[in-house]
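Every protein chain but one is kept in place in this view of the complex.
Up next, chain A:
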């Protein structure tokens, strides 16, 4: 069993997803089972993380078919770290879902599909086979489409159609890229491709397939010219669903970009320039988008786009310092973006709205909760010593060393605009007096909930805030981890040797 430890998170999520289907109509029981399942997945993910941390990259050859022929699951440091983060975010969101998502939605197998989504995410992080990666992406899309459209409100369905159409299109481009790549090298194992692509003479076709991958993953991770589906769809589902989407779905695209551009297409100057300019434009357009929005959910959505640019730009710089910054930012970003959307759900429960113009007086009425919400908000800005600060040092240092002053400027611009918008948000939502609006009568307000229900609402936010605080104050550990991952990524022969057992 210890050899198979890295795929245990997959097994746990699949098992609980099937188990939940047996109790289709018993929603209250499903809530308990889902929380237990996610807690178990978290334990298993921690175990797998510690195992890989101590023993180095682990592989599982599914079906006992050896490496270039069968599908391999590779648990290197990057993959298990992301699996761990998925488990943390998944646990928090599942607790939050039990109270914040209404029963009419939960009745249609919400939790079962939620576990399927986490299964897809874990699979995408762990697989070492590029076609298998495509399959996990399909699982992610299908389950996220169910989650985004469950409930069937009008604007929700509109968002779901946009989301599905563009993500499906991205999958098609990804598949085309796969076809081109397979035609060139004749293998689908990523480690094997990495070795064989060096021998291919037709460099034009390699560049074409690289650009196709970039477009496919670019749509999924919402980078500059391809991000427009995200603001159109992410605010429509319930906050719990938005939270898991915001935290993890775009990051899967970033993960795939990191994997493909460190393992397969290494060091092409054409791609570097392209990635870098896309990153700068992503930061710019996301930042400008965030500044004009009045709905806090929409503000957070544009921040997702803006901060994706940080990671893509770091990837484009492709030095060890920059990669460490990217990985640290990824770790920070998954936790913080999930938490921000949970916070927006909490604010909605308190005030019935997420529009900044109608909000106010939160600090006067809920001082403790406001303090709790302040930590993630200011971590996002990166006020030292909170978590957003540390990766930016690495990124800024790397961009300065590489003399990429445009990206340097974009980083400063992105950070500054985050500061301005969060400052504005804090003033509008927390400090300003409550403007006179008609509160609807038929709404269960936060104050009317029982103590246990209030606890269920606040616990996930507090849990993720605690993780954020750890990332900020225990930055030494996270920095060591990021540097180790960066070293593994920059020297991809470690990955290749582990997979092909050379």
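Heads up, the rule we're going with is that contacts are C-beta pairs under 8 Å (C-beta built on N, C-alpha and C of every residue); 3 or more make two chains touch, one makes a residue touch a chain; residues count from 1.
Methods note: contacts and distances are computed from a predicted model.
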Among "Carbohydrate ABC transporter membrane protein 2 (CUT1 family)", "Fe-S cluster assembly protein SufD", "Na+/H+ antiporter subunit B" or "cytochrome-c oxidase", find the name that the UniProt record gives to the complex chain excluded from display. "Na+/H+ antiporter subunit B"
Using the definition of touch stated at the top, determine which of A:18, A:292, A:364 or A:416 touches the missing chain. A:18
Touch as defined at the start, partner being the missing chain; which of A:4, A:158, A:447 or A:493 qualifies? A:4
Among the options A:60, A:99, A:210 or A:359, which residue touches the chain absent from this view? A:60
Positions on chain A where the hidden chain makes contact: 1, 3-4, 7, 11, 14-15, 18, 21-22, 24, 60-64
